[in-house]
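Up next, subunit A:
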Amino acid sequence: MKKLLVLLGIIVLCLLAVGYFGSVTPVENIAGMEDEVPGDGIVVGFSQLGAESDWRTANTESMKSTFSEEKGYEFLFDDAQQKQENQIKAIRNFILQEVDYIVLAPVTETGWDTVLQEAKDAGIPVIIVDRMVDVADNRLFTAWVGSDFELEGKKACEWLHAYTKLKSIPAENIHIVNIQGTIGASAQIGRTASLRRAAKDYGWDLLAEESGEYTQAKAREVMGSFLKQYDNINVVYCENDNEAFGAIEAIENAGKRVGKDIESGEIMIMSFDSTNAGLTDVLEGKIALNIECNPLHGPRVQSIIETLETGGTPDKQAYVEEDMFATDTSVTSITVNGFNYPVTKLTEAVLKERTY
Partner candidate 1 sequence: MQKKRKTLTDANLLLTITIVVFFLMYIGAILFQGKGFLKPQTFFNILNANAALLILSCGMSVVMITGGIDISVGGVTALVSMCCAVYLDYHNGNVLGAVAIALAIGLAFGIVQGFLVAYLDIQPFIVSLAGMFFARGMTTIVNTNPFNVANEEFVALKNVRIIIPGMGSLNKLGKYVNAYVEIGVIIAILVVIILFCVLKWTRLGRFFYAVGGNSQSALMLGINVKRTKFLSHLLCSLLAGIGGFVYFMHVGSGAASHAMGAEMNAIASSIIGGTMLTGGVGNIIGTFFGVLSLSTIQNIVSSAGLDQAWWTGITIAAMLCLFLVIQSVVMARKKK
Partner candidate 2 sequence: MKDKAVLEMKNIHKNFPGVRALQGVDFTLCEGEIHALMGENGAGKSTLIKVLTGVYGKDEGQIFIKGREDEILIKSPEEAQKAGISTVYQEITLCLNLTVAENMFIGRENNVYQNWEKMNTDTTKILKSLDIQAEATQELGSCSIAVQQMVAIARAVDMECKVLILDEPTSSLDEQEVEKLFKLMRDLRAKGVGIIFVTHFLDQVYEVCDKITVLRDGKLVGEYEINDLPRVKLVSKMLGKDLDEKTEESKKYRIYEKKSGAVPVIETEGLYSNGGIKPFDFNIYKGEVNGFTGLLGSGRSECVRAIFGADGILGGTMKKNGKTVKITKPIDAMKNGIGYLPEDRKVDGIIGDLSVRDNIIFALQVLRGFFKPFTKAEANKFADEYIKLLGIKTASANTPIKSLSGGNQQKCILARWLLTNPEYLILDEPTRGIDIGTKTEIQKLVLKLAGEGMSITFISSEIDEMLGTCSRLVVMRDRKVVGELSGEELSQSMIMSTIAGGEK
């Protein structure tokens, strides 16, 4: 009995400790437990692949705020913790719960045919966000909202090309390492492909490629080993901001400097996503170029759903608008596929205006 009491006491202490911190910001109220009346609002089920990066959190947040109760939605969220099986399970759950729309941010591109077919058979439209799915029949999903990752990559490479040309650095003196994203993710595929092509076209020295799994810790590890293997690295191509943070740390720990002056021995960091923290580093000059990858998919998805609700047919592909930010203003715009993209010089004011 005494033992039970002691244990109870300790559990209470644990809960208090945790509860105190947990309750400082209100815990998301546990909605949907009761009185779930169908037809009450539009029920949207969102299968998010995980919460591995700031970008991802912003993406989730955008969805949550868009499909809020006040706006007449009921939002079911599932965090798959980077496992496709969990996402498939979640989608099946959504189907059985007869949600009105399923939004899917897939963890990988392949392996979705069966479950999307099930959703289609149940008459539930599926909207894919962020990464693309690779299915035999494109009719299995209703629409896709996201970024053109290959375009993002091209933008970055074009900028590097323009910048080095301006500084008249010969192409063979550009030694690049690529810290890739999670292998198999659309963003990784697109961004890596663009870099490889550009390196070939422009004759850059692409030293090595390894996955940093979009995380800071892993990227730092990878960068650390790159630095030990090659002592001539001057450009690091990071496929998201968190990887850039890791790379910067590793470089600084190794006693080298990051910056845009690659002639003077600085290592240039190029990054994607343009999260708030990432842009702060741009402002500080640590990241030379940051291509935006807009996570605010919520409004786009909402407009697709509204179109569907009114009986319309939405566009199959909807790209979100994306900017690019650089510390250096020498390159003001670049041209990819005939389109002209301006390069924004980042200022405090610009940073303040951004929502993520």
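The rule we apply is simple: a contact is a pair of C-beta atoms (placed from the backbone, for glycine too) under 8 Å apart; a residue touches a chain by one contact, two chains touch by 3 or more; residues count from 1.
The set was built so that all candidates are chains of the complex that A comes from, given by their letters.
The structure presented is a predicted model; accordingly, all values stated were derived computationally and were not measured.
Note on subunit A: across 1 or 2, the candidate touching it in the complex is 1; the others do not touch it there. By the touch criterion given at the top, residues 4, 7, 27-28, 30-34, 36, 38, 51, 64, 74-79, 81-85, 89-90, 92-93, 95-98, 108, 110-111, 114, 121-124, 183-184 of subunit A touch candidate 1 in their complex.
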